[in-house]
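Of the protein chains in this complex, all but one are displayed in their positions.
Read from first to last, the chains carry the letters A, B and C; within each, the first residue is number 1.
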Amino acid sequence: MKIGLLTAGGDCPGLNAVIRGVVLKGDRIYDHEFVGIKDGFRGLVEDIVSPLPRQRVRGLSKVGGTILGTSRVSPITNGGTERVKEVMARHEIDALVTIGGEGTLTVARMFADDGIPVVGVPKTIDNDLSATDRTFGFDTAVSIATESIDRLRTTGEAHGRCMVVEVMGRNVGWIALHAGIASGAHAILIPEVPVSREQVCEWAQQAQDRGRAPVVVVAEGFTFAGDGTQVGSDRTDEFGRKLLGGIGEQITRLVEERTGIETRNTTLGHLQRGGVPSSYDRVLATRFGTAAVDAVSAKKWGTMVALQGIDIVNVNLRDATSALKTVPRDQWDEAAILFG
Amino acid sequence: MKIGLLTAGGDCPGLNAVIRGVVLKGDRIYDHEFVGIKDGFRGLVEDIVSPLPRQRVRGLSKVGGTILGTSRVSPITNGGTERVKEVMARHEIDALVTIGGEGTLTVARMFADDGIPVVGVPKTIDNDLSATDRTFGFDTAVSIATESIDRLRTTGEAHGRCMVVEVMGRNVGWIALHAGIASGAHAILIPEVPVSREQVCEWAQQAQDRGRAPVVVVAEGFTFAGDGTQVGSDRTDEFGRKLLGGIGEQITRLVEERTGIETRNTTLGHLQRGGVPSSYDRVLATRFGTAAVDAVSAKKWGTMVALQGIDIVNVNLRDATSALKTVPRDQWDEAAILFG
Amino acid sequence: MKIGLLTAGGDCPGLNAVIRGVVLKGDRIYDHEFVGIKDGFRGLVEDIVSPLPRQRVRGLSKVGGTILGTSRVSPITNGGTERVKEVMARHEIDALVTIGGEGTLTVARMFADDGIPVVGVPKTIDNDLSATDRTFGFDTAVSIATESIDRLRTTGEAHGRCMVVEVMGRNVGWIALHAGIASGAHAILIPEVPVSREQVCEWAQQAQDRGRAPVVVVAEGFTFAGDGTQVGSDRTDEFGRKLLGGIGEQITRLVEERTGIETRNTTLGHLQRGGVPSSYDRVLATRFGTAAVDAVSAKKWGTMVALQGIDIVNVNLRDATSALKTVPRDQWDEAAILFG
Partner (left out) sequence: MKIGLLTAGGDCPGLNAVIRGVVLKGDRIYDHEFVGIKDGFRGLVEDIVSPLPRQRVRGLSKVGGTILGTSRVSPITNGGTERVKEVMARHEIDALVTIGGEGTLTVARMFADDGIPVVGVPKTIDNDLSATDRTFGFDTAVSIATESIDRLRTTGEAHGRCMVVEVMGRNVGWIALHAGIASGAHAILIPEVPVSREQVCEWAQQAQDRGRAPVVVVAEGFTFAGDGTQVGSDRTDEFGRKLLGGIGEQITRLVEERTGIETRNTTLGHLQRGGVPSSYDRVLATRFGTAAVDAVSAKKWGTMVALQGIDIVNVNLRDATSALKTVPRDQWDEAAILFG
């Protein structure tokens, strides 16, 4: 079989480990041939396809980024499945492995519905896919955020300051929750649980009163209770970039004004998605990759690989993309016991 | 309630995060009082008990080791449950939280059978408990081993050498398996799967032939196929220390003699169990801690906390200690596809 | 002798290692007694002084922040040397060790001129003191910046983006220069060397043309050639905080607008000054600490410790604070050869 691989959406530590897993097992066990499709769906509609032999994936398990490149170009508005079938036919590609997040997997599902042989690999640094216990990239992001908060805490304590840290998470608060628990934050603010301005300031004040330098971890998509619309994260300028003055900055001003505690914001941004993947993510990504090539070989079209407990399983793409995995209220409540 | 905490067995990153979780939630939600028992069961039989107020657990989520100390002293051969009840009565301790591995949990089960109110928290850096998907400490150990192998690989490549790395794992090969996958090892040797000398040398030779510096990861409890007894790890001197010349050293000599490839051994040893816990382990340990104090408050004696999927659950200590979680053959086979 | 210690100015990794070095050697060799002065000069004018016995400095060489706290309060405008002498007399403090940057050392010089027995320890994360080859904290800051740029580079390459990284350095570009060299940046912009907008865009374009994801490292105090005033870093709001839209953000917009390359900014900010000090900084800080207590014991008032080659020496505070150590033009030129 000749298989095309692509990575789409935002960068995520572990993408290269998936690619390596797919190609190495496909080469050794199934004798498949592989081609790499450049920059996600862009390569598929603009026909940028090149051979992906075994040698190209050598040593990749620990390399951040993706050797295939990635983009947010959608094939739907750029020729649709007809164009995709055309490019696949030209290169005699028998099947696709698409590695990406919710949007990518939804496209993969449409492809499968239109008769394109495709297997998905879930990728979301936010850990927001309900069909899998975990996704690769998430552990690395949490590790980086935790290490950063550890650093900021010491400097907060030296100066007697409140430190606010804005982490990724437009729709779900998993990174904030885990990094906040790991670093012993005094408040963790996530999109799933609106909290009032008073409550945030109260937590900061309580920590301060106990002689601590308050640490507030906030997901970029958090909004205050009562605020109808999302304030920070969705305002973008003409280049699609997030406008300055995100939620971290807002909370910083709020806490400083209302409590009088000197407060500083740090927005981790792109730091969370780059660099060497953690060992956890390398293992999960490698297992996803080898399982994906098994699924292709077994012609399980329209499915994706997923982690359930300690096993890698196959799930239907339709089920996989129907619901976002948000932080359950009781997990946040459990963490909130330690706030303030 | 007045609750006694102890940590027993080998050191493990995350112990302090469990202690912190138990005490903080117990103090805030249930108004329990806590005492720390020194050096595991030793403190229980020798009556070394001291108050463990909230302030003592402050900032502990990221601190390696255990503030309570640990030892391998067994209460069974030192006065048994009668002595334990006596010490508990003297300090008016209503219940115990025992944090430890298989041996510790077996003792906890015996305590429960004898009417001592006890809840267990599983701790095994080897990840060998069948009742929980993961244990804290394991992720940190795998991270350290992976980072070490990454380093050793570059030096192997500079010199054209084969690098052998001996990691922890007397009875199970989880650390070797995960660190080996994460670092792209050319052979992973674990206690569960005996492999012949010829096969090990062949994998090293194949990697060498493809222009790579071969990397062999071996768990300390691995034995060659056909060797009746365990060769390396169980020989100890009069102080109970592992004798020099463990399995890593043996494989080093073997590969060098049979293939002629210059080969070097590194035994990671105690490096794998010390230091700052990974964010994964801090989160799991904190969740275990808060769940354990819930179990105590609900008087679920004779149970321990466990991870299943993404949930923390309670399982019976009897079930938890009955079987070792070994690496399933198919998970090793899956990894072995990439060997050589 | 009874010696008072204080740390003033911005937090800096290694402060605790200095304190530990002073106290341990002072206790063991000279039998001095120590007191800690809270929050820099604030503690000296507000009389917040407490004993600093040997036990309090235990294990501190690797701990970030400062156990004494720090602030930017000036004693000059808060009672002056008279008030300082008064507080010292009340506590029977015979001499001061003041750990701080250019401002702090200038105050120490004034103290010495007014007859207060004082020895300085230079602290500047920016490495901008001319009397010492290096200061502690700088190596840690460069390490953090370098690791961050390594991470950002992989994500830049995955997306085909230009990554701009704003690092510390209001007046000097040492952190930018070293982190830029270490990470192989395509442009390093520092306050000492104004560069035109065209040149910056050209470097980014050249890197892009060679198939690289351009990386631009900019010190917060950089200004474009021809711009009369400093644009980014010195605008502050009513709370003294840096206004959003620093130089990193400006360059991001500039490059994106003029070259069409998608560009993203990351401002490292407080991340660079917190956390565990590097081994280099721990060694230097410890050596500074033990040398400072020698200087006190030898009554070398009005001096500070400094690194020259591999030796720790004593220099006059007057000489030490007269000139800022800026990046020499030839060192930047040397680095600039690799730009673009």
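Here, a residue touches a chain if its C-beta (ideal position, glycine included) is under 8 Å from a C-beta of that chain, and two chains touch if they have at least 3 such contacts.
Quick caveat: nothing in here was measured; it's all calculated off a predicted structure.
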Omitted chain's touching partners, listed by label: B, C
Residue among C:M1, C:I48 or C:I181 that touches the chain left out of view: C:I181
Residue touching the undisplayed chain, where the options are B:T98, B:T132 or B:S148: B:S148
Per the touch definition above, residue among C:D94, C:D133, C:E202 or C:E262 touching the missing chain: C:D133
Subunit C residues touching the omitted chain (full complex): 20, 24-25, 28-29, 58-59, 61-62, 133-134, 139, 142-143, 145-147, 150, 178-179, 181-184, 212, 278-280, 282-283, 286-287, 290, 308-310, 334, 337-338
Residues of subunit B in contact with the chain not shown: 7, 11, 15, 39, 63-66, 69-71, 144, 147-148, 150-160, 163, 239, 241, 244-245, 249, 256, 262, 264, 266-267, 269-271, 273-276
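Note that in this section only the chains that are shown with their structure count from here on.
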Pairwise touch network: line, ring, star, complete, or other: line
Centroid comparison with subunit C (C-alpha atoms), farthest chain: B
Central subunit by CA centre of mass proxy: A
Type of subunit A:subunit B copy interface by residue overlap (half), same or different: same
Gap in Å, rounded to a whole number, between the CA centres of subunit C and subunit A: 35
Subunit B-subunit C separation of Cα centroids, rounded to whole Å: 41
Centre-to-centre distance between subunit B and subunit A (centres being mean Cα positions), rounded to whole Å: 29
Of all residues in subunit C, the ones touching two or more other chains: none
